[in-house]
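Below is one structure. I have some questions about it.
A single protein chain has been omitted; all remaining protein chains appear in their positions.
As written, the chains take the letters A, B and C, and residue 1 is the first residue of each chain.
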Amino acid sequence: MDPKILIARRVAQEITPRSLVNLGIGIPTLVSDYLDEDMGVFFQAENGAVGMGHRPPEGMTDRHLTDAGGRFVSFVPGASTIDSAFSFGLIRGGHLDLTVLGALQVDEKGHLANWMIPGHYTPGMGGAMDLVTGAKKVIIAMQHTAKGEAKIVPECTLPLTSERRVDLIVTELAVMKPEDDGLHLIERAPNVPLEVILEMTEAKLIHGPDVPEMQIGC
Amino acid sequence: MDPKILIARRVAQEITPRSLVNLGIGIPTLVSDYLDEDMGVFFQAENGAVGMGHRPPEGMTDRHLTDAGGRFVSFVPGASTIDSAFSFGLIRGGHLDLTVLGALQVDEKGHLANWMIPGHYTPGMGGAMDLVTGAKKVIIAMQHTAKGEAKIVPECTLPLTSERRVDLIVTELAVMKPEDDGLHLIERAPNVPLEVILEMTEAKLIHGPDVPEMQIGC
Amino acid sequence: MHLAISIDEAVDLIPDGATVMLSGFMGVGVPDRIVHGLAEAGKKDLTLISNDTARDTTGPGPLFAANCVRKLICSHMGLNTIVQAQFASGELEVELVPQGTLVERIRAAGVGLGGILTPTGVGTKVAEGKEIIEVDGKSFLLEKPLTADFALIAARSCDYVGNLAYMLTATNFNPIMALAGNTVICEPEEIVPVGMIPPDLVKTPGVLVDHVIKTTA
Partner (left out) sequence: MHLAISIDEAVDLIPDGATVMLSGFMGVGVPDRIVHGLAEAGKKDLTLISNDTARDTTGPGPLFAANCVRKLICSHMGLNTIVQAQFASGELEVELVPQGTLVERIRAAGVGLGGILTPTGVGTKVAEGKEIIEVDGKSFLLEKPLTADFALIAARSCDYVGNLAYMLTATNFNPIMALAGNTVICEPEEIVPVGMIPPDLVKTPGVLVDHVIKTTA
């Protein structure tokens, strides 16, 4: 299975019925493809969309209805629009049940760095700091390493996005959960040996003798 | 002329076209009766009405459209409704051009006391503190004295409504304006001698030899 | 999606001693049926957060007549004689808050801010015991967020997602309290099918609403 699809499918399992969910760009966006529409999940975007549906076909787009990337979307029945202050009120106020975001680094404390590489061009944090600080649950969905460099590290060397501990990290190799005592390895991807995960991870991973496999029933 | 009507007519002269105005209960409420409707003034109420018109006739009332006292009102063309946070955003944010309020006491510094008499039952300040603190212009419309007691005093003995200096005080005897150097007597009511005003006022009034009469052209 | 519940079911959700925000302004935009339900059920020791207390028999009035309220946080209680008597006798504790501060404290709780910095009340009795924060040479009162176990709100229209639309001045505190209650219960005048309220007319997205009350008993 494509690593990105594996990650998206695993993250989709974390989404509960009727919840309000914000998906970041990249892999997180794919998550909505693996959800049962009957679950009544509402997708929110920073620009004030509550209840986004699929991209409409050519000829049925409207320039007043877009996602946070400015791409045309549709609305599901029961959708609504709110202004930017209200949108971030939902995010900061703990009304957003889940945000799924990418990362540059995550560390043993569950701290996230995903907006800035000093010395490089920084496009801006957009809504990321509010999302990570305010959402009820934060899941990081990312490739386990970047060009061979570890992304799961003992302590973030890049500037943090928030002081808040993320709730879950899902990669194509593993599922990890930061807790008070450190970063727990809780699942392996199908057919991935424990040793491979430990080798690809600079952070110390806490685990028992048997780490269960993800159940993603392909 | 009835003293209350005199006050209301004089205050009405202070209202500029197309302004947003909040009228308190009592004498201030009368002010709207003496305005030309062509002026395009919008009356605002704390409960979120922007553009209140006259009380509708029996049979044309609606329980969803009331003023801040819960009384039925109508809307003028171009009226709108806003929520309570927005309503006080207009008030506190300096978007309200004028508020006209009653007073228990006003003093030489232009400080207002209109919400509490220690030892007596205090119904609550409602929106008064926000109105006095936030409106662009605050006019006090009141009877010059209360049961023989002076209401315009050297320094308020009752708890203040705000630290903000009110802009104008209009009574059935005089118009007064608080400035940096004290309280200026700027107009006399028709046929009221200067001595009467000075006698009825505990505060020191600054005035020239000739205090002009109000021009209210009855 | 919500299965609408009865007034009795809604009343049963609210225990004695709960902190309850009740929307409305001088009796307008108040969820009257649930107010009567709480009064009839004889709830005790509620802390009530409400702009005002309307009159003896309107708005929150029935809650005082039935001795449900131990503490009241409001901006005005002027026209309710029962409130006046209970306050005078000492059985009702009252905290008076300037109206703009009240609604903004509720909003702050709802949108995850640590409090508000307001010029209202600086230099008055309202400032007593409160922190003053200087910003660029100006003084502001630090007023803390105000939350509640329950927000009881009224709407003109509601769908089964819980989306709410309000009407005219019955809007008032409703959309703000809908942000701030841990559990939000809405008493609508009508419930319509999902999709019938245009997205731009929704003032409270259904994600904020926990329970919708049936329009019939």
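A few comments on the model shown:
Just so it is clear, a contact is a pair of C-beta atoms (placed from the backbone, for glycine too) under 8 Å apart; a residue touches a chain by one contact, two chains touch by 3 or more.
This structure is a prediction, so every number in the text was calculated from the model and none was measured.
Only one of the listed residues, C:A127, C:L142 or C:M196, touches the absent chain: C:L142. Residue A:I82 is the one among A:A12, A:I27, A:V41 or A:I82 that touches the chain not shown.
Note that of A:A68, A:I139, A:V153 or A:V192, the residue touching the chain absent from this view is A:A68. For the chain left out of this panel, the touching residue among B:T16, B:S80 or B:T157 is B:S80. Although one chain is hidden here, its contacts on subunit B can still be listed: residues 18, 20, 40, 42, 44, 50-51, 75, 77-82, 85, 88-95, 134.
Against the chain not shown here, subunit A presents residues 45-49, 62-70, 75, 81-85, 87-88, 91-92, 116, 121-130, 133-134, 159-163. Within the complete assembly, residues 104, 108, 111-119, 133, 135-136, 138, 140, 142, 144, 165-168, 171, 199-201 of subunit C touch the chain that is not shown.
The criterion applied here is as follows: only the chains that are shown with their structure count from here on.
Shared contact partners of subunit B and subunit C, listed by label: none present. By C-beta pair count, the most extensively touching chains are B-C. One inter-chain figure worth recording: subunit A and subunit C are separated by 35 Å, centre to centre, where each centre is the mean of the chain's CA atoms. If you average the Cα atoms of subunit A and of subunit B, the two centres end up 55 Å apart.
Multi-chain contact residues of subunit B (touching two or more other chains) are absent.
The residues of subunit C that reach two or more other chains are 107, listed in rising order.
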